[in-house]
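Here the structure comes first, spelled out in structure tokens, and everything after it is commentary.
A single protein chain has been omitted; all remaining protein chains appear in their positions.
Let's look at chain A:
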Amino acid sequence: MTAPVAITLTVNGERLTRLAEPRETLADFLRRDLGLTGTHLGCEMGVCGACLVMLDGTPVHSCLSFAVQADGSAVETIEGLTESAAVTDLQQAFHERNALQCGFCTPGMLVTAQGLLARKASPSREEIRDALSGNYCRCTGYEAIVDAIETVARRRAASREELPA
């Protein structure tokens, strides 16, 4: 075991400095040291997607990264994405469509959805299903999640069209 090292990073818009053990994952750091328990752990090996967070704007598996690797970066978790209203429309569509049951996969699903829609404004259902392949959901059977993301893609596209060029 090596000694903890100081890291400085921005989490959900707040800059902070903390000590982290080199072996501590980013997921554990967020959950345990910062109390951001909206990031979940389902497999701790990069398969299930429950632990996805935004790292400098891109979805990453916080179970596979070490906290020390996030030194100098900006991390956004579901708590931050909620407060900044970045995913409000996705959350609303998930709610209306009942695209969650136990909710354990949901923060990761929202991060993936946000990442997908940033890459591709109007994905097809197949593209949505493909993008969700690294997000396991044991409860819903996925269809409602696909529906909700499709709805948001359509709504975002419509609101873009309404804006004057």
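Definition applied: a contact is a pair of C-beta atoms (placed from the backbone, for glycine too) under 8 Å apart; a residue touches a chain by one contact, two chains touch by 3 or more; residues count from 1.
We adopt the following convention: contacts and distances are computed from a predicted model.
*Asks:* Mind telling me which option in "Catalase-related peroxidase", "Amino acid ABC transporter permease", "Cytochrome c oxidase subunit 1" or "Xanthine dehydrogenase molybdenum binding subunit apoprotein" is what UniProt lists for the chain we can't see?
*Replies:* "Xanthine dehydrogenase molybdenum binding subunit apoprotein"
*Asks:* With the missing chain put back, one of A:A3, A:M45 or A:A158 would touch it. Which one?
*Replies:* Residue touching the chain left out of view: A:M45.
*Asks:* Write the list of chain A residues that the hidden chain touches.
*Replies:* Chain A touches the chain not shown through residues 1, 23, 31-32, 36-45, 47-48, 50, 77-79, 82, 91, 94-96, 98, 100-107, 110, 125-126, 128-130, 132-133, 135-146.
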